[in-house]
Each structure stands twice: as C-alpha cells, then as structure tokens.
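For this view, one protein chain was removed and the others were kept in their places.
Right after this comes chain A.
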Amino acid sequence: MEYLPNILFAIILIIGIRYFAKNVKKLIRNIKLGQDVDVSDNKSQRWRNMAMIALGQSKMVRRPIAGFLHVVVYVGFIIINIEVLEIIIDGLFGTHRIGLKVLPESVYGFLIGSFEILAVLVFVSVIIFWIRRNIIKLARFWKSEMTSWPKNDGNFILYFEMVLMTLFLVMNATDVHFQALNSGNVVSQFISPWFSELQETTLHVIERGAWWLHIIGIFIFLNYLYFSKHLHILLAFPNTYYGKLMPKGQLNNLEAVTNEVKMMMDPDADPYAVTEEEGEAPAKFGASDVQDLSWVQLLNAYTCTECGRCTSECPANQTGKKLSPRKIMMDTRDRLEEVGKNIDANKGEFKDDEKQLLDNYITREELWACTSCNACTEACPVSIDPLSIILDMRRYLVMEQSAAPVELNNMMTNIENNGAPWPYNQMDRLNWKNE
C-alpha cells in the first residue's frame, strides 16, 4: 500500500507519454503525406533563423503588446517546466521536494522563487490575453473562421494556463515545511495566510491535491497539443528552420514544367523517346488536395497558431474579400487531419472520400483574391507561407483545369500571342520612342 502513489504516478506518466508519442507519430506520418522537397541547403542560415525567430521571438515583438506578453508566457513556460523534473522524480520515488536534498537551500529557494514570480507574470499575461480575446474583442480574433472550435481552443489554452499556475502557487502555499523554510516562497507566502484557519492535515490534503492536479494537468495539456493550435510551441522550431530562405518575391519554378519546356524548345528532342520516368504517373501540376502540397507546407499548417496577424495585414481581407491567409492554413490542417483519419480507418490506406482541399475547403473565390503581396508571410511570427499554397492551387486550376477567370485567360492569351498582357503587337514595342 505504501507504494500505491508511486505506482499510480508511474502509470499516469506512462499513459501520458505513450499517448503523446502515438499522436506525434501520427503527426509525422501526416506531414510526410506531402511531396518531398529539398531543404537541405544553407544549414547555418536555417539555424540562425530558428534561433532568431523561434527561440528569440524576433517577429513576435513586432507587435509590442502581444509580443511582450507572449515573451513572458514563453519564458515562464520554459523555466517553470524545470519544476516538472522535480515533480516527476518525487512522484516516481516517493520523495518530497528532492531538489532540497540535492541543492543548497539558497539555490533551491532562488529557483522556486523565480518560478513563483514567473507564475504570477504568466497568470497576469494570460488574463490580459483573455481580455484581448473576449472583452476588447480584437478584430483578428473575431473573423469568420474564428468560430466554434478555433475560438474555444484559444480560450481553453488560456484557462489551462491559469489553472496550472494557480495550482503551482497553491501547492507551494499549503506546503507547511516549504513555508517554514521561508526561502523561495516569494509569492506563496502571501497566499498561505488564506489557508491559515485550516489544520495541518487538511493543508496536507490540499497540498497533495494541488500537486496531483498540477502534474495531471500538465499531462493533459501535453496531450491536448495535438488537437490544438497550441502545437506551435513545438513546431515553431522546425517550421522556422525549414522556412523560406529565398527573397519573398521569388516563387519556385516548377521542375516538371521546366523539363517539359526544355523538351518543347529542343529541336532534337524525340517526343516518343522512352524516358527514365517511364511507368510513373504523369506529374500533376499544382495542388488540389493536401497530398499535392509539399511536406513543409503541411508542417506550416500544423504550426499555425491562428493568431491572425497574416489576415489582419492581408489587403484582400482588409477590403472585405473572402480570402484569409489564416483560413488557408486552418483549412489545410483540417483537410490533412481528415485524410489522416481516413487512412487510420482504412488500415493505412487512403480511400477516396470524394473530397479535396479545393472547393470542399478553400474556394476559388478566395484563391483569386490574392495579390501575392507577401504581407501575410511578412506578418507571420513563425515563417508560415500561405502564399505558396495559394499559388500551388492556382497552378492546379490553370494548368490542370483551365479554370482561370475569363479576364486572366485573355491576359494569358495575349502573352502567348503577342508577348504582352494586352493585345498590342510586339512589333510596336518601341513606338513610345517617337510618340
């Protein structure tokens, strides 16, 4: 009976980690459904980007208020989590505050003291975040794609953090021995008088309760990530690493097209020649579903935390068009999840569900509203590129479906016929000189 809590803790720990690992595997499998793309270049630049943008939060702070609050929560999250290490050791071995046994009291006190201060700062920041979302109602949190789950998800995360921080402080405040040490209880010493009426045994029960709820809460939160926009706390790092390095204006040249164009331009090319790719399905141009996108684009979708900075900077969205770059990312993730579930349900194989990303999720009207201005990619704090998805879907519409808007077809016909988007003769190109 003595070891019951230890065993219970070990079981919870194992369940928590295994379920998380299972979902991480699923996540990686889903991302790998995307097309391969070579991102092995410029490693040093990529590491620098990750250090600056993800670790250093350089793009977060471009919006100073949200940026500052986010840095507080981010730093708090990382540092307070050192405490989890102690909790796990205590839980497994039945010790109590093992840190006190291995560290000098002053060092331990300093650590816990820092955690307590950060916990309060995180709590306050999270409250302000909640107010911005729900009371001030910042426009970007109330766009049409931010209803139901996305809206609730945003608030659930904030509640989670409020509860976890509260439990951490209550746990310290009701720990009679810890309070008696009077070292590191910088915040909890002001909370403990609230419990002063209670007997020591009751305090112990509350302390144990807070301890258990705190660690169980952390495991639940860990496993909540996969279903939430909060996944960004993990994926922001790989995503900024694999983010676009080319100038923003440079859009990739489709290699499959380059090969075809070379064939067409080469007078010696034999169109009936057997090529190496013989037997392979002909390349599909552009993207109509998530599997046509690259795995980096799919990673982008899982990384998106739906902050809406992209959408708030988008000229199309600002002027009331349907396009929202955030929705492009959310739709991509939702469809990818749907495809993943389909594969799970069909023993590892995708069964056609007569749905696709195009039309069932992202409408043509949204795609054609983009001005390719890169405001969205500039605004994204974690290097997500919604423009590349829009372009790939336009490519599918134009090259596979010939479904461009009529005016654009006219423009392209003009370029084909006379080398300009307007119906002017190429021979008149220099007429301006004499006008």
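Definition applied: a residue touches a chain if its C-beta (ideal position, glycine included) is under 8 Å from a C-beta of that chain, and two chains touch if they have at least 3 such contacts; residues count from 1.
In this text, contacts and distances are computed from a predicted model.
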Next item on the list: Among "(Fe-S)-binding protein", "Oligopeptide ABC transporter permease OppB", "Hydroxyneurosporene synthase family protein" or "Cytochrome bc1 complex Rieske iron-sulfur subunit", find the name that the UniProt record gives to the complex chain excluded from display.
Entry: "(Fe-S)-binding protein"
Notebook entry, point to check: If you put the missing chain back, which residues of chain A would it touch?
Noted result: 246-251, 253-254, 257-258, 260-262, 264-265, 285-286, 313, 315-316, 318-323, 365, 368-375, 378, 391, 393-399, 404-405, 407-408, 410-412, 415-416, 419-422, 424, 426-433, 435
